[in-house]
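Before I ask anything, let me first share the structure, which is written out below as structure tokens.
Here the complex is missing a single protein chain, while all its other protein chains stay put.
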Amino acid sequence: MSTRLGDLVESLGGELIGDPALLIDGIAPLDAAGPSHITFLSNPKLRAQAAATGAAVLILSRIEHDKLQGYAGARILSDNPYAYYARAAQYFVARKSVPATPGIHPAAWVDPAARIAATATIGPGATVEAGAVIGEHCVIGAGCHIGRDAEVGDHTCFHPNVSFLADCRIGRRGIVQSGAVIGGDGFGFANDRGSWIKIPQTGGVRIGDDVEIGANTTIDRGALDHTVIEDGVKLDNQIQIAHNCVIGAHTAMAGCVGVAGSARIGRHCTFGGAAMVLGHLTIVDHVHVSSGSLVSRSISEPGQYTGFYPLAKNADWEKTAAVVRQLDAMRDRVRELERLVKQLTGDKDSLSRD
Amino acid sequence: MSTRLGDLVESLGGELIGDPALLIDGIAPLDAAGPSHITFLSNPKLRAQAAATGAAVLILSRIEHDKLQGYAGARILSDNPYAYYARAAQYFVARKSVPATPGIHPAAWVDPAARIAATATIGPGATVEAGAVIGEHCVIGAGCHIGRDAEVGDHTCFHPNVSFLADCRIGRRGIVQSGAVIGGDGFGFANDRGSWIKIPQTGGVRIGDDVEIGANTTIDRGALDHTVIEDGVKLDNQIQIAHNCVIGAHTAMAGCVGVAGSARIGRHCTFGGAAMVLGHLTIVDHVHVSSGSLVSRSISEPGQYTGFYPLAKNADWEKTAAVVRQLDAMRDRVRELERLVKQLTGDKDSLSRD
Partner (left out) sequence: MSTRLGDLVESLGGELIGDPALLIDGIAPLDAAGPSHITFLSNPKLRAQAAATGAAVLILSRIEHDKLQGYAGARILSDNPYAYYARAAQYFVARKSVPATPGIHPAAWVDPAARIAATATIGPGATVEAGAVIGEHCVIGAGCHIGRDAEVGDHTCFHPNVSFLADCRIGRRGIVQSGAVIGGDGFGFANDRGSWIKIPQTGGVRIGDDVEIGANTTIDRGALDHTVIEDGVKLDNQIQIAHNCVIGAHTAMAGCVGVAGSARIGRHCTFGGAAMVLGHLTIVDHVHVSSGSLVSRSISEPGQYTGFYPLAKNADWEKTAAVVRQLDAMRDRVRELERLVKQLTGDKDSLSRD
């Protein structure tokens, strides 16, 4: 299963400095790579490690190429070595992976009124309801459920045990990890003298192309309109997207993020793990929210936002938390001190005011 | 599938001001409603929008009815327009939805020693163990698992891929969204010289009537006694309820909330998204916990409680977080300043003390 280096570069681009006839088996990290491996240098801090690598081929930028000495192997010059590495890894995985066998597994159940492309694969224990449409080259893993009138675009892959419910749609080249639930009812109730009356959730979920959805992530259907996930969005595991949210294209969220109902999040945003967004907020493009931070107001300016209590030894936290509880009183004491000191100094020194 | 307006009002109550022969197709928001739609006004701030709506019928309170001018369509007067809207939406959904076909799907597996009501529906790929009881008009979705001796009350609906494990019970008219796990083992271990010895979890889960449980929410079984979810509780997605908790009637929790073991939560409480409750606490009725807040002590007084670090631009957060880490020392400095200023003023001005 070796690959000719020249074939790889012809497929992925970049400038090759070295022998195109070299045979390569796969990718490895700088410190573990051997004479049949490609490796990459994307972080200048690792230049010394790159100089010492035993790899046959090194992916690097032109700037690093000019600076790197002591490394004698082949080189691939790329504007973005890390992205080149990702594509090279995809290249090797595609060659090694066992292709799915098209067709409906005898242990699956597919309603006669569903439309399954001839090149699609439906795994054992999967169930597909009437009106569902499964595109070309799709893989629907074992135990998945595809609801009534749901649509799955070409080349999209569902890992085992995904629930993709009625009237939901996902575009092409999507990947949905196991246990994800797309199209559960949004959480909508009207309170009537203490009891909750369910508001039917009649919208769907609309997911664009090239979207990845993590394991056990949940995306609720909209109340009247749809919940929308735009092209290229990447969601990690255990994320909760509530009804009627719009997640802008190419936004990425790490594990355990939660987004409350009707929030509108821009394009090219990133969210660290366990960040939370309250409902009905708007966040513009290119906003980056740190892990563990709660977004309680709309954000109208791009940039990095943070809000978590700093970790400390428990005994120290006990002391600072006790002061936090009295911060309002402490501010009053500082004001009073300022008043008194102003009197004492005869007002000749200025003091800041709030 | 149009509905005569008079039939709707006869079914749901309220006072109709307008032509009962009007034909209505469904519900729409104020700004999108047309001549075959009902809409509603529950927020006085939207009065101007209501005046301009193109809806055929408007649900509103008597107070708003007296104030609203410029709207010429039919009106339904209700004490609680939002709840009326919820019920009207249910009315239309019930008329349009495809009824489940009673019976056990040929691709389901049901133990002969389970009891399935004749009007119940068991979906493809579902499995039902011996001793389980499924009530009248229940719908058990595709891929659900109903454990040994578990009981499901009449008119309860499980969406696909729910795990409802041995000895658990849920009442009537419940809704359980996909991926929920009811009756996993509580997390109980005794430490013995560094290793953890499992404490068997032999209690069950007891869920009342009219309870909704969100997608991928988990409710653990009790250690010796049961975990209890009382009537009318509404749980959103990805909530974790640990063993031996009691969640009081009509309490509602938004997504990603966690409740640790043996917590007792009152009735008519609400929890914002990602709120957390520590174990063995008691929270009285009518407590409202804000999103992202951790409840570390029992709450004995109704009201709204909050505790999350305010979001800021990252650079600003870096500065304030650095001060938070030293708040204890800052308090000491303020005290010392107060002592010195008191000396300087000859004690003739009073200073607050802590």
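The chains carry the letters A and B, assigned in the order they are written, with residues numbered from 1 in each.
Note that in this section contacts are C-beta pairs under 8 Å (C-beta built on N, C-alpha and C of every residue); 3 or more make two chains touch, one makes a residue touch a chain.
Just so it is clear, the model here is predicted, and its values are computed rather than measured.
S.K.: Touching the left-out chain: which of A:Ala83, A:Ala117, A:Ala130 or A:Val284?
M.R.: Looking across A:Ala83, A:Ala117, A:Ala130 or A:Val284, the contact with the absent chain belongs to A:Ala83.
S.K.: Looking at the full complex, which residue from B:Ser61, B:Thr121, B:Ser163 or B:Thr251 touches the chain that isn't shown here?
M.R.: B:Ser163
S.K.: For the chain not shown, which residue from B:His145, B:Arg206 or B:His226 touches it across the whole complex?
M.R.: B:His145
S.K.: Looking beyond the chains shown, say which of A:Gly54, A:Pro102, A:Pro160 or A:Gly279 touches the absent one.
M.R.: The missing chain is touched by A:Pro160.
S.K.: Which residues does chain A use to touch the chain missing from this display?
M.R.: Missing-chain contacts on chain A: residues 27-29, 80, 82-83, 85-87, 89-90, 92-93, 98, 105, 107, 123-125, 141-143, 159-161, 175, 177-179, 210, 212, 214-216, 232, 234, 236-238, 250, 252, 254-256, 268, 272-274, 291-292, 308-315, 317-318, 321, 324-328, 330-331, 334, 337-338, 341, 344-345, 349, 351-352, 354.
S.K.: Considering the entire assembly, which residues of chain B contact the chain that has been omitted?
M.R.: 109, 125-127, 129, 143, 145, 147-148, 161, 163, 165, 179, 181, 184-185, 187-200, 202, 216, 218, 220, 224, 238, 240, 242, 256, 258, 260, 274, 276, 278, 289-290, 293-297, 303-310, 312, 316, 319-320, 322-324, 326-327, 329-330, 332-334, 336-337, 340-341, 343-344
In this section, only the chains that are shown with their structure count from here on.
S.K.: What is the distance, in whole Å, between the centres of chain A and chain B, each centre taken as the mean of its C-alpha atoms?
M.R.: A distance of 26 Å separates the two centres.
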